[in-house]
Every structure is written in structure tokens, then in C-alpha cells.
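What follows is a structure written as C-alpha cells; I'll ask about it next.
Note that this complex is displayed minus one protein chain, with the remaining chains in position.
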Amino acid sequence: MKVKLSAQNLNLHYGSFQALKEINIDIKEKEITAFIGPSGCGKSTFLRSLNRMNDLIKGVTIDGNVLIDNQDIYSSKIDVVELRKKVGMVFQSPNPFPMSIYDNVAYGPRVHGNKNKRKLNEIVEKSLKQAALWDEVKDNLNKSALSLSGGQQQRLCIARVLAVEPEVLLMDEPTSALDPISTLRVEELVQKLKKDYTIVIVTHNMQQAARVSDVTAFFLTGEIIEYDITENIFTKPKDQRTEDYITGRFG
Amino acid sequence: MKVKLSAQNLNLHYGSFQALKEINIDIKEKEITAFIGPSGCGKSTFLRSLNRMNDLIKGVTIDGNVLIDNQDIYSSKIDVVELRKKVGMVFQSPNPFPMSIYDNVAYGPRVHGNKNKRKLNEIVEKSLKQAALWDEVKDNLNKSALSLSGGQQQRLCIARVLAVEPEVLLMDEPTSALDPISTLRVEELVQKLKKDYTIVIVTHNMQQAARVSDVTAFFLTGEIIEYDITENIFTKPKDQRTEDYITGRFG
Amino acid sequence: MMLTVPRGKEKIASLLLTLAAFSTVLILMIIIGYVIFRGINHISLDFLLDRPRKMGSEGGIFPVIVGTLYYAILTISIATPIGVGAAIYLQEYTRGNTLTKIIRFGTEILAGIPSIIFGLFGYAFFVVLLEEYTKGWSLVSGSLTATCMILPTIIRTSEEALKTVPSSFREASLSLGANRWQTIYKVVLPTAIPGILTGIILGIGRAIGETAALLLTLGGTLLSPESAFDGARTLSMHLYMVALETGNMDVAFATAVVLIILIFIINFIANFVINKIVAHQRR
Amino acid sequence: MKKKSELIVKIILFFTSIIAVSTIVLITFFIFKTGLPVIQKYGLWNFLLGSTWNPTKEIYGILPMVIGTFYVTFLALVIGIPFGISTAVYLAEMSSEQASKIIRPAIELLAGIPSVIYGLVGMVVLNDIMRNIERNLLGNILPKEYQWGYSVLSGGIILAIMILPTIINISEDALRSVPRKYKEGALALGATHLQTITKVIIPAAKSGIVSAVVLAMGRALGETMALIMVIGNMPAIPKHGLLSIFAPISSLTGVIALEMGYAGPNHRAALFAVGIVLLFFIASLNIFAMFFIRRGGEKV
Partner (left out) sequence: AGCGEKEEMADDKQEGLSGRLKLAGSTSVQPLAEELAMRFMELNPNVKIEIAGGGSGAGIESVAGNGVADIGMASRELKEEEKTNNQDIRAIVIAKDGLAVIVHPDNEVSELSTKQVKDIFTGEITNWKDVGGKDAGITVINREEGSGTRGAFQELVLGKEGNYTTKAAIQNSTGAVKEAVKADPNSIGYISMGSLSEDVVGVVIDGANPTTEAVKDGKYPISRPFNFIIKVEAQGLTKAFIDWVLENEGQSMVSEQGFISL
């Protein structure tokens, strides 16, 4: 399969603290890639450098390259807005906007200039269906998104991203704030989305990585220690540290 | 060994939410008891009800008994200040006062009326030695405690408690904010203190519980599921849920 | 921190926002600059140390400076214990019951009351009704009136300062067997002191800047006060009276300069002290 | 013994805490005690809606002052709100550290300048400019009595500057306390910065911004000294449509401050009655604010 995203010798500093060290990785199209590793090892940081979300943080310096479809996303020619349209993101805790369900999903298309009411309706319905939320909310599209349960909110956030029709979906611990049943639903959803999207998912939960991903990268203190197809990582890790981590010997 | 602390049919509500359900446990003198269990299961809540720290929180209601040396600590005859002197506490993240190292350790003795400079010097030295911090700070006792590293701060907090000469030491995840090396030092310290104190330690880290404690109680959603000597809990748990938890199948 | 490359509409909008923000600086510079430009030439040692003549249109402002300082110190020494005490009570002793709600509500309302209303009240209550104790128009009456005005400021900022003291400090202290007052006195207050000082400074600033309420309660004599039961005149009052009664704008602007400098000095000292304390705590 | 001293401390602290509330009660009591008889005698509607204020002849109609007060407050808000909110957005969302280091102290200082100084500068500088505009630029269309500088517009401008810090500080707080996740959410969807601000951040900070405006309005309604010095204190109802922004007016606060001293007993009681009206406006505003803002907060 084609390489969709790739990082080359990526280093990232927060001020003087180096959070990412010489990251090299190729992420393939229409696969699910999981990032695992103990807290603070740089998983989120790396994820956020894939759609330049780290630009928001003061004092971040980056060197090395991140390519998407072989284009350097840190080049000055890149339009960040376009990049983020292409690379959608779902966050650790659900963050619907304080507006109606409908407006949440329509938000992206609207800011991208889509004002046609009919068209918007279609997009909203389609996205909510893809996110497996349509049946639960279709009669209440004008209700505030904040009145949904945590699991529903997270699926709404996924629908909101899908409405922008990104190519890549970055998910930073998307289920860590959810109960087991909601977690399951989101996991199913991710599996389903795989056929259309390139998905990168950060998780604390090794079982989850094992269940949903095709390939897994193990991060430790800012480095990628091991990167392989998921089964290998969990059954025959090559690095001692990987083994220690997945058997729960530290972390 | 003699029973030092004991809870009998203890129930605790935050408002209408029941955080502890019919807790029964006997904690023996000069042993280390560990509380483990997933987040939100009530470990801290229970710990805090052993020195009436929950009194500070609005809307808490308690029924059942907590006995220390066979005296009910919730009886109106008990002087809470005396109780807390007897039952010291170390918190999850180090919380030294924003004053000098010396003043931190001398704080307890001073509020209990000890004004004798010589005596205070002695107490401070002894406590810092017990907490294995003396050598690192003896030349800088007037430095602000906030300038210490996290691990040093936590040991300082332990010294601060020891200066009050409590009989029981409650520790709520005392190493969760520390790096591995500091963690190790604190664990060693706890082991050393065991010969003089009754220690109760809450931890998220099962390895830690296994390493330091004599007995372990496993909490789940406000109940004690299993309570046994540590080895048994980790090698032959009786309850399926305990086994699931310690093998990392949930949480 | 520019997040995205500004384009078209974005560019114009961000330009407008920037302009708006910097115009506040411009306005400030115009006001302060003009006042200093008009007033500085009239200031001399004589002006500072002489007494006013002819309603203040001639001579200096010495008694007015004395009056201002006297008034500020008196006000703050009444308002601080009350305000900080109230904040401690609200933050440390109550658990958000109905009573606290009433007290907070009252404080809110008090904060919104215009100063002229305080003036009316101070006149009717402190000057007239309590004349026997306050001696009518006097520093005491003026300061008590001002105390009512600045109390909400001090209570609120002190409350905020107390709130920022981590509850872990309180818990640690209590768990060491300290009682509540010891905990407050030895740990909470020292930690909160920079914030509390900020509140007090805001209070002083407001008290010194006040005019309307003082016109009705402080008397406005041009003689130096010798006790708290004498009347006095503050720089703000003097500036108003000189500008309006005599039309001598040179003196008015010179007084304004002195007033601004006084406020600067107070702020400067306060910041210095606060920084010292903070540095000491972190050292 | 320890317990006892604890109790005493607690009691003392309790008393300090009820002083503020007692003050409210006392203020209300004293103002009403003196002022209410006048309203009763004169009739509430005659008092509120009477358009003549002539204490020498014992005619107490405060409509001109009510209108003047609200007029100047309205103008101040119209000028101050766009400036204030723009500045707040700039500070919360765009400002570099250096820029903030210049702007923030400037705002603090603006808030710290005593109102008499605003009045003085307004009276000497602003009114001079206004007078020139009124005479030279608009001399032909403005009525004679609107041509001497003292005007609602001057008052509105000065007040707008005075309420800027309130608007800026509270709005900025509100904008900053919008959870970061909303902003990230919007940006991650490919919204531009401006779209994020206008479509997500400002709506989410709405209730804070409203409370900023309400507080600023309260401050404007209650301002006394700066207004006295610039609005001319003419107890007449402005006429001439839009041109009336050049009309001299008088305010509720101003009439009290100016006339208290000279007033005989009846006149003085009437001024306390003006105080009642002012207190009523301010209290309604505050209560409205508390109600509205709490409701707004819940909705989000």
C-alpha cells in the first residue's frame, strides 16, 4: 500500500526540552496505525505534529520533515488550513462545540464556504450515519451537543471531522474518557472507517491497540523503539523494552 | 499483631453518590497495608476517612465506625486535631509549604506548642534523617522547600509528618508524581519506617504494592473485593475480578 | 502568535483588532502626556511645601498632600482587616450556605453602587447621625465612607488570592494536627499575601481617586489635619475645586500630576514588595 | 482552650463578613428615609416624568436627568463596546508577549486614573475640540445652545474610555476561559483563526462578554465627577434628533454632587430622592445581570 504520511528525522523541542527524538516512520494509506507507550513519551506530541496543531503552542521548535502525499507540511507553501482539512483530528476527551448537534457537524462545511441548506443537510446526515450516531439523534438535531452522553459526544466529534471529508484521521486516545460500552462502539466505528480513511490512533490501552490496529509503534521517552505489524509487537517484540512494557513490567 | 485501625460497616456518600459501601477491614500494627484498585473506586476516599480528612468536603455523610486503638474516631468526644496528630498523612503530589525546609519540618511541632529552639533543631534533624533527606539538605535548611526536586519534596513531606511522631502513616499514591529513581528511594524509606509505624499506602502501581506491602486490599466501585496477604492477592486471588484487574484485563 | 497565514478578510480583521488594542495605549499616553505637559512646569518645591491661598489658586498644596496621605492610611487601615477578615470567613470557614450567598450577593451589590450614593449615605450616617463620634465632616467620616466603597474590592481580590492557595497546603497542615486558624495564619495567609496586597493597592487607588463621596463627607478644609477628627481635603478634591471654583488650570494640572505620581509611587512600592515576597517564597 | 480561641476568631471573622451586607441595608435605609417622603409628597410620576427641575421654586421633575444619564451611558457603550471587545480579542487570541506587555499595563493604568483627571482633560481638551467642531464645522446646522463644547458626546467619549478597562478585562477573561479544546476542535476542522474566533470562541464566551458590558454599564450609570466636568449639567431634555449628541445634559449623579452643598432642607431631601432612583436603576441592572448571566452560563 501507498505511504500516506511519513516523518523523517523529526525532532521537536518544547523550549529546551526535547519531546521527540529523530522520529522516522511511514504510515500507510487505509491502515490503522496505533501509537502506544507510557505517559509522557511523546505520542500526543507526534500526533499533533502531523496536522501542525503544535503551532498553537508557544516555544515549540521542530526540525526534520513530515510529508503527506510526499509534500512537506512544514514548508511555507503549505496552507495550514487546507492541511487541517485534509488531516482531521479527534481528541482525547470529546469536545463538541457548545451549539446544536446539527451546527456541530455543519461547522466544518460552513467554514469552508458551504452555505447551501440542502447540501448541508445531506452532509450532516451522512456524517452522523458514518459515525453510527444518526439513529440516536436524528429526532433531536437541534438539541445542544452538550446534552449528549460522553460516548455520543465522542461519536459526534468523529462525525464532525468526517463532514469535512479528510483523508487522514488522527485520534488521540479517543476512548479514554468513555465507559466500556461507548468504547466498544467507537472501536467498531474505527474499524468500519478504515476502508475510506488512513487512521492513526493513540492509545494507553494495549488491549485496544491489539484489537483495532494493523500496525503499532511503541514510543518511549520521545523515541520510536519499535514499529511493526501489530501482531508481531504483541506476540514477539524484538526489543526488551517493548516486551517489558506490554507485559506490564513498567509504566 | 494487634489491630491498630479498623473499619466496620463503613458507608460514605458524597451527596447522593455512594463512594464507599459496607467497608470492613482490620489494619494491623506495624504492617504495611496497600490499597489497590482502578481509578475512582474509593481508595483515597477510604484513606481520608481514616483521619477525618473528609470532614473538609461539603456534603459528605458517613455511617458505620472507624476505630483506632478501639476508639471510635467519629465520636464527638474525639479531638480531631489530636486524631490527625496520631494519624499522619502523605499526599499524592508532594505539597511542601512555601517556606524553608527547616520551617516545613518544624511546622507540626510548632503548632503543637513546641517553641524550644534546641528541641526543634533536634526534631528537624531526626525527622530528616529518618526520611533519608538529611544528607542532601543539611547545608541548606533555610532554602525554600519549593526549590527541591519532586522526589526530595516528597521525602520532605514524609519528614514533616514524622516530626509530629504519628503512630499511623497514611500515604495516598505517594510516588505517582515521582520519577523511577525517586520512587525507589521512597519505597525503601517506607520499608524502613515499617518497624516504627503502621503504614497504609494507596497505589495505582501493582508492582509497587507487590514490592512493599504485607497485606493488600483490592477495591472496586466502593467495595473491598478481596483483602489478604499481598502474596496471595498477586499469586492466587480468590475473586475473578481481582485476577482480571491484576492481570491488566481492565482498568 | 499567528496561527494561520492571514489572507484577505483575515488580514483586515486582524489589523482592525490590533489597531483597537493599541489605541488604548495611545489614549493613555495622550491623557497622561497632556496632564504632565500642562502641569509639570507649575510644580516646584514651594508648590509642594507651601499652603494654599485664595481657594488654592495661589500658594501650594502641602496640607492637601498631608490630608491625602492621612486619609489613605486611615482608610486602608480600617478597610484591610475588615475586608481580609471577610474574605477569610467566606473562603475558609463557610461551605457555601445561604448565609454566604447573602454575603456574596451583598458584596456584589455594594461593588456596583455609585460613589455619589456612598456620599449621600456617608453624609446622612457618619457626618450627621454619628456626629458625636465622628465629629461631623472629618477624616473619620470620609475614611469610613471610603471603606464601604473599597470593601468589595478588597474582599473579592483577597478571596481570589485565598482561592489560589492549593488546598493541598490546607490539607497538609490540618493533617499535621494544626487547627483551622493556625492553618490560615501560618500557611494560607502567607501564601496568599501577594494577591491580598494587590487587592489592598487597588483599594488605595480607588480611595485616592474618589471625589464625589468625599465632597460630602471629608469637609474639604485647606488646613492640615492634626487628628483623625479634623476635616481634610484630598488631591482629587482639590483638583476639582481649583479647576471649577477658581478656574486656575495651572494649579489644577499641577495637582493632577502630583496625584498621578502619588498613584505611581504606591503601585511601584506595592509591586516591589509583592515581588520580594514571591521571590522569597520561591527561593 | 484552643477550641475557645478558635471560636472567638471565627466570630470576629463572621462579623467582618457581614459588614458589607449591613452597609447595603444601612445605605438603603438612610437614602429612603430622607428621600421617600419627597417622592410620596410630590408623586412618583410627577417626580420621574416631570420635565422641569427647579428647586428654587420647589419643582422637582427628574426626567431630564434620567434621559441624560441613559443617553450618555448609551453613547459610552456604543463607543466602548466595539473597542473593548476588539482589544480583548486581540489580547486573548493574537497578541504577542511583547505587545501584551505594553497594552496590559496601559489598561491597568487607564483603570487607575482618578475620574477627576478624566474630567479635567475632558473639560480642557476634549470640550475645546468639540466646541471647535460645533462652531466651525457644524455652526450652521447646530442650534446656538449646542455650540459650547459641553455635550453628551463629550461625556460619552470620556465615559467610554473610563469603562474600557472593565470591558476589556472581563471579556478577555471570558475569552481565555473558553476551553482550549473548542479552539483546537475548530482549527482541526480547517477553520481559519478568524472563523474560530467569531464562530466558536466569542459565542462560547458570550455570557462573560455580556456581563462585562453590564458591569461597564453600571459603572457608566454611576460615574459622577468626570461627567460633571464635561456634560454642561443642563437639566433640559435634548431635542433636535441626531444633533442632540451635541446637547448639554445633566445626569442623576451630577445633580446630586453639584447641588447637595447649597441645598436647603427640602431641596436636599429631593436630592436623596434622586439617589433612590439611581439606586433603583443600578440595583435592577445588577439583579438583571446576575439572573441573565447565570442563565446564560447554564445554557452553554
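Brief remarks on what is shown
Each chain carries a letter (A, B, C and D) given by its place in the written order, and its residues are counted from 1.
As a convention for this text, a residue touches a chain if its C-beta (ideal position, glycine included) is under 8 Å from a C-beta of that chain, and two chains touch if they have at least 3 such contacts.
All figures in this text were calculated on a predicted structure; none of them were measured in a lab.
Contacts of the undrawn chain with the visible chains, over the full complex, involve C, D. Interface note for the absent chain: among D:Lys10, D:Lys41, D:Arg104 or D:Arg131, the touching residue is D:Arg131. The missing chain, though absent from the display, is touched by one residue of C:Leu222, C:Ala254 or C:Ala270; that residue is C:Leu222. Screening D:Phe47, D:Tyr150, D:Phe246 or D:Phe272 against the full complex identifies D:Tyr150 as the residue touching the chain left out.
Which of C:Ser158, C:Ser175, C:Asn248 or C:Asn267 touches the hidden chain is settled by the complete complex: it is C:Asn248. Seen from chain C, the chain kept out of the figure touches residues 53-56, 127-128, 131, 135-138, 215-216, 218-223, 226, 230-231, 241-248. Across the interface with the omitted chain, chain D contributes residues 53-56, 123, 128, 131, 144-145, 148-150, 228, 232-236, 248, 250, 255, 258-268.
Note that in this section only the chains that are shown with their structure count from here on.
Centre-to-centre separation of chain B and chain C, using mean CA positions: 46 Å.
Averaged C-alpha coordinates put the centre of chain C at 18 Å from the centre of chain D. Each of the following residues of chain B touches two or more other chains: 81. Within chain C, residues 1, 3-4, 179 each touch two or more of the remaining chains. Against chain B, in their complex, chain C makes its touches with residues 95-96, 166, 168-179, 182, 186-187, 190-191, 280-283.
Those residues of chain D whose C-beta lies close enough to touch chain A in the complex are 179, 181-192, 195, 199-200, 203-204, 299-300. Within the complex formed with chain D, the residues of chain C that make contact are 1-4, 6-7, 9-10, 13-14, 16-18, 20-25, 27-29, 31-32, 34-35, 38, 81-83, 85-86, 88-90, 93, 102-103, 105-110, 112-121, 123-125, 129, 148, 151-152, 155, 179-181, 205, 208-212, 215-216, 236, 239-240, 243-244, 249, 252-253, 256, 259-260, 263, 267.
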